[in-house]
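Apart from one protein chain that is not included, each protein chain of the complex appears where it belongs.
Right, chain A next:
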Amino acid sequence: MIRFEHVFKRYPERGEALSDIGFEMSPGEMVFLTGHSGAGKSTLLRLIGLLERPSRGKIFVNGRNLASMPRRQIPFHRRQVGMIFQDHRLLPDRSVFDNVALPLVVMGLGHKEIGRRVRAALDQVGLLKRERATPVALSGGEQQRVGIARAVVARPPVLLADEPTGNLDPDLSREIFVLFERFHYVGVTLLIATHDLNLVSSMRHRTITLDEGRVVDDSGDW
């Protein structure tokens, strides 16, 4: 589903962020990406979502080579990749419903279809009753769950999460990870960047560890 072949990413001001990254994820796999902050976890995820392009190397997502993807295709690629961020990236002046509906609105779906899918996604994250609230009125954990609902609402085959529990206490973090596992069970491919090693070790999934832009450990499938 996701394959990296000798991927390098170099920033003119910071130097090499990723060097010679190579790994492969099969469809439906759930993988943790760990490492110190600055090890290159976020950069790696950004490359998969085509928020950035690699300096060298090839990245395949769903069989398509991202390096040769023209700019016009990028939005359609992103619809196949749900992204979850540490800071949620919600629109503060829109309701929970509107936030979650955004990917569907962008795709040009009809009213009814949007309503149906948004409620299904909110139901999955347990926020069906808060659809009218604005994100500001929600707790940190709830906001993150809105972010997750938005990432899965278009049912993308790939889900990326960048430190999704960075601001949450352990109980809430576990809840979020259990939620991820549920998506894993229905066949979504998940790559979750986190430095919450306790949770990672308790969940028994394949774990890729980065250090200074290199893969230093790939624990393989459990």
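The rule is simple: a residue touches a chain if its C-beta (ideal position, glycine included) is under 8 Å from a C-beta of that chain, and two chains touch if they have at least 3 such contacts; residues count from 1.
Everything below uses one rule, namely that contacts and distances are computed from a predicted model.
K.L.:
Can you pick, from "ABC transporter permease", "Tol-Pal system protein TolB", "Cell division protein FtsX" or "Cytochrome c oxidase assembly protein CtaG", the UniProt protein name of the chain not displayed?
P.N.:
In UniProt, the chain that is not shown appears as "Cell division protein FtsX".
K.L.:
Kindly state which of the options A:Glu24, A:Glu113 or A:Glu181 is in contact with the chain not pictured.
P.N.:
Once the missing chain is taken into account, the touching residue is A:Glu113.
K.L.:
Among A:Met69, A:Leu102 or A:Leu199, which one is in touch with the chain left out?
P.N.:
Once the missing chain is taken into account, the touching residue is A:Leu102.
K.L.:
I need the residue numbers on chain A that touch the omitted chain, in ascending order.
P.N.:
Counting over the whole complex, chain A touches the hidden chain at residues 27-28, 49, 51-52, 62, 71-72, 74-79, 83, 89-91, 102-103, 106-111, 113, 150, 154-155, 157, 187.
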